[in-house]
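Got a structure for you, written out below as structure tokens; questions coming shortly.
Note that this complex is displayed minus one protein chain, with the remaining chains in position.
Here is chain A:
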Amino acid sequence: MDDRKTPLLDELEKGDWPSFVTEIKRAAAKNKSAADLLAQLESSYEENIGHWKHGGIVGVKGYGGGVVGRYSDEPEKFPHIKEFHTIRVNQPAGFFYTTKKLRQLADIWDKYGSGLYNLHGSTGDCILLGTTTENLQPCVDELADIGFDLGGSGGALRTLSCCVGAARCEKACIDSMQIIHDLTLHYQDAIHRPAWPYKFKIKVSACPNDCAAASARSDLAIIGIWRDAIRIDNEAVRAAVDNGFDIFNRVIRKCPSEALLWDTEKKELTVCAEDCVHCMNCINMMPKAISIGREQGAALMIGGKAPVVKGAMLGWVLVPFIKLEPPYTELKEIIDKITDWWADHGKNRERVSELIVRMGLANFLEAVGLKPLPQMVHEPRSNPYIFWNAEEVEKRG
């Protein structure tokens, strides 16, 4: 173990929450780069500033992404993190692991890297945190031997991720794990060899609770919904109400479209299916009594992203309902049309939603062959600045 002192970081070993400092120290006990990481972080805490240099492009043979290069700006002081690159390893769908696989992964990373991880990165990858340029290729080769491929980085399709879905959730309208596994295999080239104006993310949540935060964090969010009526077991509703559940305040009053009717005398709950906007609240509140409808599929939401450059966006409705069964041909056609149009027209570092706003949603819809639908907007435009083309005007007089 290193004899350098870390009084500021030692403070963060106190308290009830599990400590990342303790984890770095455990790795540092047998790994010099983890020890240097700890020491460099202590100096960041002393000086209120980070100590990583800008960029640096590193990678492995055959791929244009999956590795994020990182160099210390004080290599003479912290020689073992002179190079401290991250490897993004594509996680299994739903973040399920056997202990056998995890231990194999850890053995390889102890051999080639710092012994530190992020489980997991925000996009979903299993992050191997810190190794040298020299170790990248042999490490990735051994990861391949145990069945782990790299994830995405750069102007590519990024690693797909999803909620736990049908594996363990009664609310799953679509098989989120199967969808991302299938798409991940289908789009291996797009993931590994960046060919687009910027990043493109796909996330799948199997119901509108959106446990994968797909609409906020992916350019294409696939969110499970149903289009018939919710199913109500009134026996179970009565049991909950008789047990003291406040159905009026927690369910009826919270229904955003006032689609639920509660007959106090008969103690009977009914739904007006046309009014329901499948928000999930009544199902979340009464999981034993209310369940999703039978005609299940997904809504596709386009455009979610963080602020840079033109402001943060939440994905908005592109396709209100699509059936999703393997091999997901229709879905893949839509994805291909979107990314082709974006690759043709997008500027350098322009996300797909920024391009759509720049060129107009109507133009985008025409390019990808989708009809305008009222579900796509909260409300129609309020200004009269409408584009007409000459052909249209002539034809309709």
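Assume a contact is a pair of C-beta atoms (placed from the backbone, for glycine too) under 8 Å apart; a residue touches a chain by one contact, two chains touch by 3 or more; residues count from 1.
Following the convention adopted for this analysis, contacts and distances are computed from a predicted model.
S.K.: For the chain not present in this complex, what protein name does its UniProt entry give, out of "Quinol:cytochrome C oxidoreductase", "Hydroxyquinol 1,2-dioxygenase", "Carbon monoxide dehydrogenase small chain" or "Sulfite reductase beta subunit"?
M.R.: Options "Quinol:cytochrome C oxidoreductase", "Hydroxyquinol 1,2-dioxygenase", "Carbon monoxide dehydrogenase small chain" or "Sulfite reductase beta subunit" narrow down to "Sulfite reductase beta subunit" for the missing chain.
S.K.: Tell me which of A:82, A:181 or A:238 is the one touching the absent chain.
M.R.: Reading the full complex, the residue touching the unseen chain is A:181.
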